[in-house]
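Below is one structure, written out as structure tokens; the observations come after it.
Removed from the display is one protein chain of the complex; every other protein chain stays in position.
And now, chain A:
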Amino acid sequence: MAAVAMAAACGRLLLRGAAARPSRCFSSSGCRRSTDGETAKFQPPPKPVIIDKQRQREERRYLSPEFIPPRGRTDPLKFYIERKDMIQRRKVFNIPEFYVGSILAVTTADPYADGKTNRFVGICIQRGGKGLGATFVLRNVIEDQGVEICYELYSPRIQEIKVLKLEKRLDDNLMYLRDALPEYSTFDVNMKPESRLDHEEIPVNKLQVRMKPKPWSKRWERPKYNIKGIKFELPEKKMKAAQKWSQPWLEFDMLREYDTSKIEEKIWKEINEELKK
């Protein structure tokens, strides 16, 4: 009964609102009109938003960057053959999803180590190479010594790749961590893996890193590196002088555009079909 009355009240509210402003009326039962002082200021609860977790998981597609073929005159058959090998390796050995800025623990087979395995924990600072030769570089500071190891994703010596913390950073390439204060590259070797829900978006760590005093290995303030993750404490004059090397025409250069959306679609379908088998 009460529900019906409320519904009737809502209906009257809406009609009045519609009558008052005949054009462009997006009246919802939530918005109040100045004339509706006498009617009950009833706002029904907001509609529950149903998140279909499975669909979200499917919608969020991640295609590893080494699958996307580089632009060139190579026969697509060569990439197809390479992709078959890559998928075959992925069926036997799990290569998780990770980005530059995630913290990984990698165990490799080492003939000269105790127990014949070697475990290294570090932050991924770079992902390079295409196809079977794809690599990623992990960096950590162990006993005040910075160590970087470049691993090949598809090498058979890798026993396990575990993602301890999955996150993205503001840049694609974190090579500037070599010139940053060591605290930003130190990670606990016995860190526990962070649990996260499947359907969440990958968190972007907007950390701005503080640098050691200059000289650096590269002039990171220059626009060609396009770094957003450094807190530059250089004087304004130096920052302005660095902008002299900017090339503002580069973003409009049409010959440099490489639209990979269609290629990615095809490869995504192919990989999914193969992995299901």
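As a convention for this text, a residue touches a chain if its C-beta (ideal position, glycine included) is under 8 Å from a C-beta of that chain, and two chains touch if they have at least 3 such contacts; residues count from 1.
Here is the rule we go by: contacts and distances are computed from a predicted model.
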Quiz item: The complex lacks one chain in this depiction; which UniProt name from "NADH-ubiquinone oxidoreductase chain 5", "Large ribosomal subunit protein uL3m", "Trafficking protein particle complex subunit" or "Auxin-responsive protein" does that chain carry?
Solution: "Large ribosomal subunit protein uL3m"
Exercise. Using the touch definition up top, pick the residue from A:Gln43, A:Ser155, A:Asn226 or A:Ser246 that touches the left-out chain.
Key: A:Ser155
Exercise. Decide which residue listed in A:Pro48, A:Pro111 or A:Pro235 touches the omitted chain of the complex.
Key: A:Pro111
Exercise. Name every residue on chain A in touch with the hidden partner chain.
Key: 72-75, 77-78, 81-82, 85, 88-89, 92-93, 109-111, 116, 131-133, 152, 154-159
